[in-house]
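Structure record follows, encoded as structure tokens.
Every protein chain of the complex appears in place save one, which is left out.
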Amino acid sequence: MNAQDLTLFGSIWAHWLSWTILIPVLGALAIAIVPKDRHTLMKGIALVVSLIVFVMGIAIWFSFDPDTAAFQMTESMRWIPGIGASYLVGIDGMSMILVVLTAFLTPIALLGTWTSVTEKMKGYTASILMLEAGMIGVFVARDLFLFYIFWEAMLIPMYLLIGVWGGPRRIYAAVKFILYTLVGSFLMLIAILALYFLHGKLTGVYTFDLAAFEQIAIPFGAQTWLFLAFTFAFCIKVPLWPFHTWLPDAHVEAPTFGSVILAGVLLKMGTYGLLRFSLPLFPVAATLAVPYLATLSIIGITYGGLVAWVQKDIKSLVAYSSVAHLGFVVLGIFTFRAEGLSGSMLQMVNHGLSTGALFILVGYIYQRRHTRQIDDFGGLAKVMPIYAAILLVVAFSSAGLPGLNGFVGEFLILIAAFQVSPWMAIPAIPGIIIAALYLLRLLRGVIWGPLDKEENKVLKDLNLREILTMVPLLVLIVMIGIFPKPFLRPLEPVAAKIEKRMNSVRQPVRYVIETPSPGDPESRDTVPADETAAPEATPAESDEPNSAEMVT
Amino acid sequence: MTTALKLVLLFPLIGVVFGLTFGRRLPEKVVGWISSLCVGAAFVSAVIAVSGFLGLEHGEAGVSVVLFEWIATGPVHIDAALWLDQLSSVMILVVTGVGFLIHVYSIGYMHGDWGFGRFFTWMNLFTFAMLLLVLGDSLAMLFIGWEGVGLCSYLLIGFWFEKDSAADAGRKAFVVNRIGDAAFISGMLALFALFGTLNIQEIIHLSPEVFAVGGSAVTIITLLLFVGATGKSAQIPLHIWLPDAMEGPTPVSALIHAATMVTAGVYLVARMGSIFIMAPTTLAVVALVGALTAIVAGLIGIAQHDIKKVLAYSTVSQLGFMFLALGAGAFAVGIFHLMTHAFFKGLLFLGAGSVIHAMSDKQDMREMGGLRKKLPITHATMVIAGLALAGIPFFSGFFSKDEILYEAWAGPNGHPLFWVLGAIAAVLTGIYIFRLLYLTFWSKSRVPDDIHPHESPKVMTVPLMILAVLAAVGGFIGLPKVLGGGAWIQDFIGTATGAAAHGAEAVGELGAEAAHGGGGLQVILMVVSVLLALTGFWIARRWYGREEPYPEVPEQAVPGLWKAMRQKFYFDEFYFLIIGKPLLKLSEWLYRFFDVKIIDGTVNGAGQVTNTLARWIAGLQVGHVGIYALALAGGAAIRTETGKGLSNG
Partner (left out) sequence: MTLTSYLILSAILFTLGVLGVLLRRNVIVILMSVELMLNAVNLAMVAFSRFTLGLDGQVMSFLIIAIAAAEAAVGLALVVQIARDRRTVDVDDLTLLRG
């Protein structure tokens, strides 16, 4: 579909991405003027608005050209010319799939938690919409200044969601969440400014445009520090071991909606940042960091799994499982291989679906029993067969059962890691066994076993709304498992582009780069098909003439 | 033919969808029969597909059917494709054929269970996954089926999930399987790294160029695959889950934990036979593990009281035999035994199910005895199966087991030591199966008064009878050449496993006399193996053929060994002590100490320091606006002064 042909929507289409950000904001404003006690109306507005955004996301998906790594649906506006900040948005395959994921999960999570919050509805629904706007903004921003603003702006609604509508220790959790993230983003801000001045000094142009930063060769020393600052911020967000302890607290205390979005989308912002900034901007430093980050992710995979195994609270079990899963994603990213990068990006989506679904499911029984302790349940398959069936599918999806979504991503990541080095893949493999350990413990404790608690004997199975909420998630979980092609396809050019970028500096990693090695400008936008087909056949220096000038 | 092949997979899938949608709404009979007919239809399709394949011109190694592109990104291209050759032909016929009979049997066995529809849904899902496993043309496809059957096994073992023991057993099975799977995945990754593909035929085709015979790469990879196989096929050291799996309904034990799923490991090794043959070290390991498992499981089986546990250990032991054959390099023979085993072990389990049904769900043989009169059909069929299992001549098991023992000695990778181990296991087989028959059917009745055993309904006995016929005569398709047969099945499968060229094909070309070791050795070994089976029978008769079999003779003779056998040689306890408990402790420590104390302690500590510092600085905040204003003015004055100084200086 060529939307430009539709003259009626022509102007809207030209600012389509901006509208996906703006509409939730407008929705939040609309909620602000609704009278205080009209709770259903507020929820209705939030739902309708998020559904509109979802439909817009679908439109993005279908109008997206999956064969190019170039940014599409771009918009460019002068914003603060005095400092060179501009309003640059656009999406490539990775952004697209994450925007669609956000637009998909928000209404799902809202519907899945329809009755779970009953007080301060105005703030709650408005926060939800502001959060959605912020998250989409993070994924579409191509200007670092803009990115940073969205990155920080999105924290506020999440902070409120945890701190106001959370559990008993919500204040501690909310403060921990925001402080952890701020420590990282503070460093990132400094790094962004350093990058800004560095670029200004080298070229005389002061800008925050990401594409411009990719053009310059950053001196090795600066590259290291900048990489560390960016990566630190993103690793906290991921969260990579050992920066993960905010996550269990935030998850346990957050209301169900918050947990779903936190796991489903927010964590992806960390890995997204690694792929969007840390790798392409600082390839040399990133290459040097591989052993360290791979080690941390492998520790995270094992550690997260083992700790998840001994959790008593279902939510913290799922939270620690996220640490393990995101460990896989980071591992895949630092393979710098096309299949590993695609696998990681797909795994972000998979984790969003599976873990999001798990949190919604936990929310369902929490609302019925007001407890999340595994020991308080047991034998629910007897009274809630539909619930049990859904939990089963979702848990196995999370455990990476082939035929469901989790396997495809994990398998690609492991294939890539093994080709880099068996030592990168083999230590991660026990994680697969451990995943079975903790997820089966969850199933064993919740749906299997004798139904011996009186309170559980009268539990009602899922109602129509709750089932309908889960259906789209289940469909995607099965579909990605069996036919992942439509999901891998838009990711492929992005993965190939990053792989090429990383390959260009792979060999002489120990040398200091003093001359610019920008690569040809077109390489940002198009990746020739023959190079994507045989990336390993491309020697490091052949297509990057300047990198041969690296001095010893 | 390709359509028929697709239908083989489609029918069980229809059954699953049907079960999910109508399983709880329609009456039992309808659900049961429709599910069974789905598997039956798959069997018919399989027959059509296989006959179509047999009708092909010679030279076709197999038929490939590409369904769609599954995973394709970067250098990874994995098709969802099926591969039908001789090996998978045998497997799909066994899976759908035996599967159909067991489905029909289940209609009677599961009658009245509240999870009736669920049972059939999962059984259909299992059939689907198993077919995928044997038909997958790449290791990745095979792995989908591999994990799929694991999932179904988990669900069906824990079918009566309200029992703690059942729920635990299901979990244990899945986790232990996963340990094997992890090795399997590692093997796959290594193969992909070396070959750039996971397609089995391509790998086999390229392997002579990539691997050196006996090289470390091929040895490590085959060992990893074999560890995967030990998980699924319950070989030492990963055999511990199978006996617990008996918590599931008996038809499940028959189909999944005897006839089909547990043979997946055997299938995998046979499928990758051409690779395994390049790694003699691995083959020796396979043979040794197989032989040891056969003996250890046989010993444990002798000392069990639960009729299903005896059969479970018997299965472990027989799988050991199959691996012994594989390890000796006789892949086709291993598959031959897999097939006959599916008949007679499926039958034994179904018979045991019939007994349990009759005994009002009692499984302890100490409370049985004298059931021959009460359950005539069950008795007759189980005796046939027992004779087949023990290897009494001209029953199916005789041919396959005899071949295994022969190949263990004289196979391409055989060794007399393997034969000796196999022979010991063969004697044990005779002992435990006749012990079972004596204690259940032949000895004096020890049935409690309140139980009145009765023969099972037709829907259960007819499958028994069909399987009994197969168990009795199924071996003749593999009649060895020294007995004037054509060893047809060995040749047939041998073409697919390739490696069997050393064994069966040589026999085909040069005639029985010229086969390695010569026909003389084969005849001698055959006679010896019959003697071994009879020895087993004789011992069992000495011990259990008495008026009062309890207390058992070996228990009095060697109480220490007997206790160890009763307690399964303490494998579970040992694993818990060296793996389970430390791991749990470690996890607890990681959580309670490392996570909460160290990491969070650091984080909160940083907060604490800031807080303390802030409290201290906050002392400057006295709260009097006037003082602030004074400070402000004073500061401004100082600033002006210094500013002046700077500009002047």
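Every chain is named by a letter (A and B) in the order it is written, and numbering of its residues begins at 1.
Please note the rule applied: a contact is a pair of C-beta atoms (placed from the backbone, for glycine too) under 8 Å apart; a residue touches a chain by one contact, two chains touch by 3 or more.
If you're wondering where the values come from, they're calculated on a predicted model, not measured in any experiment.
Interchain touches from the omitted chain, evaluated on the whole complex, reach B. From the options B:55, B:112, B:551 or B:626, the residue with contact to the unseen chain in the full assembly is B:626. Not every partner is drawn; the one left out touches chain B at residues 615, 617-626, 629-630, 633.
Basically, only the chains that are shown with their structure count from here on.
Of all residues in chain B, those touching chain A in their complex are 24, 68-76, 80, 140, 143-144, 146-148, 151, 154-155, 158, 161-164, 167-168, 170-171, 174-175, 178-179, 181-182, 185-186, 189-190, 192-193, 583-584, 586-588, 590-591, 595, 599-600, 603, 607. Listed in rising order, the residues of chain A touching chain B in the complex are 176, 179-180, 242, 244-246, 303, 306-307, 309-311, 337-339, 342-343, 379, 381-382, 385, 392, 396, 401-403, 407-408, 411-412, 414-416, 418-419, 422, 425-426, 429-430, 432-433, 436-437, 440-441, 443-444, 447-451, 482-485, 488, 491-492, 495-496, 499, 532, 534-536.
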